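What follows is an incomplete set of chains from the complex, kept in their original frame.
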């Protein structure tokens, strides 16, 4: 297989309360607004290089419409279209720049039910001087507002479809490597951390017996440079009246985490630091058994197991009411 | 009242497994050994100025025999003896240097049942060159081993005796100020954070309906300069096979915490950073209601409420077995 994916690119989010989502992602998380086109907002972290890593469009309910990945070469988009189309996957062709900043693209549905996009061409908009970093290798001024993460890191998705088919799809069709997993003695993978980069995961996929919908988007994760940045983010979230899970450290990936929910869309966001990079070409999947899963999830700190998050609802006059959301099962 | 206490001085600990306690306090926590006299070990942090802030003596069971405080002036020791003796407290006189490094002292029992000591004179032993800091205002080289906290911070003690009598004793007889407290509408103080210094607490006292013994020593707390030091300490504790509670942040005191138990004595240790200092002479006690207590205990992070710690037992060949210890009720 010649064609290859280079990186996770962006998440297309719908929010039933775009105003609240914008407040959350700009003032609490600290993303920068690349541009607004119509009623859709395009955001990225100060160290992200492509046009946007998150888009927020209005919708009846909070949901992720698709997840975009950039290929290694321009021709890979068509090669993937041929390959996947040849195996019976329905390919949707998206004309260049239909999504602002994103060139010609294809979309298809993974066996898990998640809608994925592949593209190569990107726009690199010039940032106006007042917001541009004084560093020529950095996009925006850093630490301007809120938690202020550096860059998009990964996504975590859940499914109750036959996950072995999806793992096979990601590894054999898209070229991902499973770097760590929770696996039964019988070889069933319950959760897998997969990447095309040296990151431990660009995508984590978790399987469930039963979900409300087959394909669930669990969280989008942004990277911060230091663990101290996550503790500061915890303070910032609390001062904004938001519930958090964490800080804690995963055994799997060795990364330090903090979770918080966008009150506008219900989308979970992870702030993330630490962890390791995989440069070894013959990396052997690190296998955790189901009985090691709790330890794998939480090495220390606030546990992500059985810990329900309450989502505050915010309108223009402040936090109004709360609703319960399911615990993080990962 | 002319006489006054200057600071918390040291904790005298007994351990049923001194070897394990020494390993824990030296290699995991990273205290320095001032000296060994007979079968007792005298330790302090790299930034502590007096002879020791923790002594470890062999005993049938882990327990704290007394807590020492330094007075502001030499004559204050006798003045406190007169004052407390005059009110019927039995005063034990300890000859100078009976406790290595500690001059003439008095001991008495607080209404809570805790044994307290007051002294003024201290020895300031010269540190051998290989361990001495290159800084003339610092005792030992910093960050030599383990978590490596800077200095003793406070103690936390529990009682099931009438705590109002003990709060009165600490404030009226010993000159402490209650900086924060958990108090019922009826004025019963359930927990009080008290100090003679600008620290939010040199001593915290927590009242219980029923304890196994009237006077319980809950934890000794050492200060670290940065929150990152606590996260590193979490890694160190886990790598030594020790369970921890935390990291988390108290609302009360605003400090960031990590708890771990000495496997030799069962003594709980808190690593501690952040928080605020009180320089206002007219500080008004910050009052938390019982229903705010959980929030007061844990602003964010791993909760100290209802979180049991398991104490590993260590012998020369490593961790052998574990026993459960009660949850942190504070």
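In order of appearance the chains are A and B, and numbering begins at 1 in each one.
One rule holds for everything that comes next: a contact is a pair of C-beta atoms (placed from the backbone, for glycine too) under 8 Å apart; a residue touches a chain by one contact, two chains touch by 3 or more.
Just so we're clear, the structure is a prediction, and the values are computed from it rather than from any experiment.
For this homomeric complex the structure file specifies 4 copies in total, of which 2 are displayed in place.
In this text, only the chains that are shown with their structure count from here on.
If each chain is reduced to the centroid of its CA atoms, subunit A and subunit B end up 44 Å from each other. Only residues 226-228, 231, 234-235, 237-238, 244, 246-249, 256, 299-303 of subunit A touch subunit B when the two sit together in their complex.
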